[in-house]
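See below for the structure under consideration.
A selection of the complex's chains, in situ.
As written, the chains take the letters A and B, and residue 1 is the first residue of each chain.
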Amino acid sequence: MYTEKVMDHFANPRNVGEIEKASGVGEVGNASCGDIMRISIQVEDNIIKDIKFKTFGCGAAIATSSICTELVKGKSIDEALALTNQAVADALGGLPPAKMHCSNLAAEALHEAIADYKAKQEG
Amino acid sequence: MQPVYMDHGATTPVHPEVVEAMVKAMQANFGNPSSVHAFGRAAKALLEEARVSVAALMGASPEQIIFTSGGTEADNIAIFGAARGMRQKGKGNHIITSAVEHHAVLDACKALEKEGFEVTVLPVDEHGQVHVEELEKALRDDTILVTIMHANNEVGTIQPIKELARLTKARGAVFHTDAVQSFGKIPVDVNDLGVDLLSASAHKIYGPKGVGCLYVARGVKLTPIGYGGSQEKRRRPGTENLPGIVGFGKAAAIAAVEIEEEGTRLRRYRDRLIEGLTALPHVKLNGHPTNRLPQNVNVSFQFIEGESLLLMLDMKRIAASSGSACTSGSLDPSHVLLAMGLSHEIAHGSLRLTLGRGNTEEEIDYILNTLPEIVERLRAMSPLYEGKEVVMSCTQRR
């Protein structure tokens, strides 16, 4: 069902947790549909220095959260914003069709976290 | 350690003696039971022998058993057959079922709604039980069919079939029960239960997949749903699945001998699991505390989701199942858990362990030792869970 890469990120998720005093936090989904994802980022000089996630969801949800943090850690905000759900799925070697929406969530949570960061900057 | 199979509610390993009987039926007795020659007669004899053995395990007469291609088809033949048959006789138009039925029953009833039948779906209580008073309220003069399962496949709750059937028959309607999960596991006697129609399936009792049966009491009219040859009194046409049926017969014969002892053994394992798992924080037993199948354990772990739990268990070589929608790719979690009043979130965190012949005391220990760690690990990743149990990261714990 899942690729080896998915199972690797599921079994050994990278960057699990929560950043205290994060620059931005994004949370998407709801428990009724079975996915909740929260991503917190620490930004310095427009670079994502640190990123952590917490996820309530299926194997694909956990794996996409994990790879998403790995893909953008150390990247600029603009590079992170360019990350699409397809890129997340591709980085995992693909997802089953029924599980594509899980990768949406990871990208969305990241974008939310960046929006939160920007809002704080402006505010 | 061998992989631990605790998903007997989904399907069971095939008993070695069943395999043996099936191989013999394919090698030495491959004839078509409808043929008049020696090959045909030998096949026919095997077919009828299996019918005797399956009938015996439910206290029926052999001629009351129709072999089908599984539990789903048995349910469909019973429900479409009885509903259309009764309507043709002008008896009415109203069907009653429950909210926790298998999809083979629920979706058949939904399809009948499109044909103009009216369907009442009875609610269940927090343990998944149908109350007799609910049926009493729902029964009408034009009720023609009541279909309520004997034991639930997800939470193991056993329904008061005897009372439900008596009430139904007093009103002149037909009573069907889906006994796919109870047949061969707890005593099932069609006369004692007082049902008109009863479905069972071989692959839940160490028989092969693709075979089931329907008990049909004398005098019950069924409009066929399939057309073809005159096999099984025209109620289920098509060349009989002889090796499968022979396997079902053998499985029923073995179950008849083992049912009591196995029931006692599995009940003990079940209770150990329930006790051990519900002792963990934020865990809830699903289903009836006592009136449940000996082989069924169903618990919800708050803050975590079922598929991830199954995958982690799988990595520890434990096979189980869940009522989370994420395992099925659909949106809503198990309709059974929702009907019992569980929130979506709690339903998503459900785990079903269904025990069987091969399970051992050591396996119960293994589960009880392995699960807490996995649950804690997943909770540590969960944004819903902020308890202090997560002070140590799970990787350190390993």
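Criterion: a contact is a pair of C-beta atoms (placed from the backbone, for glycine too) under 8 Å apart; a residue touches a chain by one contact, two chains touch by 3 or more.
Please read these numbers as outputs of a predicted model, since none were measured by experiment.
Student: What are the per-chain copy numbers for the complete complex, stated as a formula using the labels displayed?
Tutor: Stoichiometry (whole structure file, shown labels): A x1, B x2.
The definition used in the following text is that only the chains that are shown with their structure count from here on.
Student: Quick check: how many Å separate the C-alpha centres of chain A and chain B?
Tutor: 39
Student: Quick check: in the complex, which residue numbers of chain B touch chain A?
Tutor: 303-305, 307-308, 311-312, 315, 324-327, 329, 331, 333, 343-345, 348, 380-384, 393
Student: Within their complex, state which residues of chain A touch chain B.
Tutor: So the residues of chain A touching chain B come out as 2, 7, 10-11, 13, 16-17, 27, 31-34, 36-38, 53-59, 61-62, 96, 98-99.
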